[in-house]
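Note that one protein chain is taken out, while the other chains of the complex remain in position.
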Amino acid sequence: MVGTPVLFIAIPLLAAFLIPLLGFVWKESVRILPGLVLLYLLYLAVNLMGQVAHSGTIVEVIAGWAPPWGINLVFSPLTGLLTTLMILMGFIIWIYSYRFKNIDFREAVKYFILLLMMITGSVGIVLTGDIFNQFVFIEITSISAYALTAFYKGRDSAEASFKYLIIGSLSSMFLLLAIVLIYSQLGTLNMADIADKAHLMKPGFKILALIFFITGLGIEAEIFPLNGWTPDAYAQAPGPVGAAFSGIVVKAGVYAMIRVIFTLFDVSGTHQFLIIIGMITLIIAEMAAVKQDRLKRMLAYSSIGQMGLVIVAFGIGTEEGVFAALFLMLNHAIIKSLLFLSGSYLVYNSTEKYIHETDGLAKHLPITSFLFALGAIAIVGMPPFAGFWSKWSILSAAAHSNMILVIVLILSVSIIELVYYFRVVNRIYFFPKQKEVEPKRPTINALIAMSILGILILVIGFYPDSVTGYLHSASQSLLEKGKYIQDVLSTGQLFIQ
Amino acid sequence: MIIYIILLLFLLLLMIGTAIYSIVQRDLLYAVIGTGVISLILSILFLFLQAPDVALTEAAIGVALTTIVFIITIRNTVRFEEEPKRPSKPASK
Amino acid sequence: MEFKLFDLSIVEYAFFITAVLIILIGLYGALVKKTLIKIVIGLSVLDAGINLLLISVGYVKSGTAPIFSPALIKDMPLTLENIKKLSEGMVDPVPQALVLTAIVIGFGVTAVALSLVIRLYRHHHTLNIDEIKNLKW
Partner (left out) sequence: MKKILVLSLLAVFGVYLLEVLFKIDFGHQFFLHGVKDFYLTTSPDKMGVANVVTAIVVNFRGFDTLGEVTVLFLATTAMSSILYKGRHQLGERAVLFSSSRIVMTGSKLLFPAIILLGAYVFIHGHLTPGGGFQGGVIIATGFLLMLLSYEDYKVSHVALSLVESLAGITFASVGLLGFLNGGTFLQNFLPTGGLNNLISGGVIPIIYIAVGFKVGAELTGLIYTALNEKD
């Protein structure tokens, strides 16, 4: 026994409270501590994944009260996979930003606290088995995200952050309303218990609560009407934070939404709704991405589009569809983070971050350009790389469910995607360099971080079997609703002293 | 008995009225005091609904702290809605 | 606690109606108003409405506060049956715990929002949303 899932929350919190104190003693420790914490958690996550594969879902009881009375954490194949992914991404982003704000120590303290808490909040959203606890973690994640979006002191970052904050707090109000409706009907807040008793709810309550949940969680999941904040926030946030948004926060949002739809309420027609809303998100985002002339906004719209695709794949609802969706989530986290991290070096010294400012940078920043190109090729789904396998499995899942329209739309959107990514790669490699652009060489730790992501893309591309086993058990664990309820509600006797 | 109900209905109506007032009022300082009053009524209502813990919290956070943070913000920005563009000028008090 | 218990039969749904109205007023303020501080005021009004709704959902007619104070227990021996009997006349404590959390979280978000307002004012010297270009939506 190496540890329990609660350490994923407790240790980073302890570290975050400790960081300001350590800063008084030894300044470098502020940068080192988050990395040590994330490294330990990565070790723990890998260990627990092995344990889960052996002996099934771990349900951790908190404060000694078995569910549904106490709060519990569920480390199932699905949540375990997402936790491991998030911690891994967090660790890589930590390596990348190790020297961030090198001169100004007081800003570095805040940056590392907020980044660590954003990762912890996302992990909490995934691990918790209680809707109100999830709400608290969503708030932790979003407050850190607001502050990180406004981290640079330029003109526009505060605007982006304020926009995000208004949409975010309206959404969390809806979440709270949904919790009120559920509590007033069932008298419980535990997800498994709600899923078990959901048939006791009056129909009006059920539909309204579902609508409120989708509105409340849709903002983090970036689905169509609620993603107005996304491009601004991604474009204004520091580079590593953009990577953390697309690699960590969005994944948590999608997970929360999927958990509500798949486990809490089985309302018929929700899956079709998911497909429709996902398609709309996908098409609008990709159309918008083509029109962008700024690199980070383009990446942000592309990120929204990919999330739409994930929602579509979840909407297909078969085991194959869920598998494809999880595979795409995994690939998207890795590839889009690589794109954000390398892209922010390509436009490092520019204020407006236009795409044409990357012209001809391949000669000056060979490794960064190569990694960006690798990411671009991988995300559009070129055969030997990671993105291909996930797109292929979505298409085959749609084909097996006879959704011809979905296939046609996905393929045509892929062509759009191909166009705008290759436009950028073409400019980087084959255009003459603009004179006023001063390329910034990546620091050694940034190079290490980006190379790890590049290697991961190659590994998943050439040996997809290395992850598919985990993905299959994860998708099964999402679809087996009865097993989830039973696992949670049968845990543990009451510990009373 | 009936006096409680009348008091209660009065408080509820007053709360709605104050909410409308603080949204409509163009003087932001008055609007902020309005939100303070909403919190105060809310904390009395919490007492009626047998929630003394929450009433205490709402009274301390809603009435005192939120209002003061709003007032500090107004002090650092402008006091009136849709005022013409100019840098902050201390509102004399 | 000191209030005498009373029967709310006449004002049955007055709490729900008030709460929903407050929520609507807050939403209106947050969606329509053009001044940054007004939007934040709208959000805090909305917060108040939801808290009222949550507490009134947990109310039990002529219930007491969920505290086993000496005044309530008097000289009863604290057996399980007595506790059960007393607890039947108590309002639901769970929404109260939730609202306690929600109030504190709401205050945190309000504080962050207002500091963003100060930042925006520092750059633009206006609170009007129309004069700040990216904020139009």
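Residue numbering begins at 1 within each chain, and the chains themselves are lettered A, B and C in the order written.
What we mean here is this: a residue touches a chain if its C-beta (ideal position, glycine included) is under 8 Å from a C-beta of that chain, and two chains touch if they have at least 3 such contacts.
Note that the structure is predicted; figures quoted are calculated from it, not measured.
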Displayed chains contacting the withheld chain: A, B, C
Among A:97, A:122 or A:184, residue touching the chain not depicted: A:184
Which of A:114, A:160 or A:380 contacts the chain that the document leaves out: A:114
Touch criterion as defined above, residue of A:39, A:208 or A:367 at the omitted chain: A:208
Sole contact to the chain not displayed, among A:70, A:228 or A:360: A:70
Hidden partner interface residues of chain C, rising order: 1, 8, 12-13, 15-17, 20-21, 23-24, 27-28, 31-32, 53, 56-57, 59-61, 65-70, 73, 78, 80, 83-84, 87, 90, 92-94, 96-97, 100-101, 104-105, 107-109, 111-112, 114-116, 118-119, 122
Touching residues on chain A - with respect to the absent chain: 4, 6, 9-10, 13-14, 16-18, 20-21, 24, 60-65, 68-71, 104, 106-107, 110-111, 113-114, 117, 124, 132-133, 136-137, 139-140, 143-144, 146-147, 150-151, 153, 158, 161, 177, 181, 184-190, 200, 202, 204-205, 208, 495-497
Touch residues of chain B, complete complex, unshown partner: 51-57, 60-61, 64-65, 68-69, 71-73, 75-76, 87-88, 93
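Please note the rule applied: only the chains that are shown with their structure count from here on.
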Between chain B and chain A, distance of the C-alpha-averaged centres to the nearest whole Å: 38
Distance from the mean Cα position of chain C to that of chain B, given in whole angstrom: 13
Interface hub residues of chain B, defined as touching at least two other chains: none
Complex interface listing, chain A residues touching chain C: 132, 136, 139, 143, 146-147, 150, 155-156, 158-163, 165-166, 169-170, 172-173, 176-177, 179-180, 183-184, 187, 189, 228, 232
Residues on chain B engaged by chain C in the complex (per definition of touch): 1, 4-5, 8-9, 12, 15-16, 19-20, 22-23, 28, 31-32, 35, 38-39, 42, 45-54, 57-58, 61-62, 65-66, 69-70, 72-74, 76-78, 81-82, 85-88
Partner chain B, residues of chain C touching it in the complex: 1, 3-4, 6-8, 10-11, 14-15, 18, 21-22, 25-26, 28-29, 33-35, 37-38, 40-42, 44-45, 48, 51-52, 55-56, 58-59, 63-67, 90-91, 96, 99-100, 103-104, 107, 110-111, 114, 117-118, 121, 125-128, 131
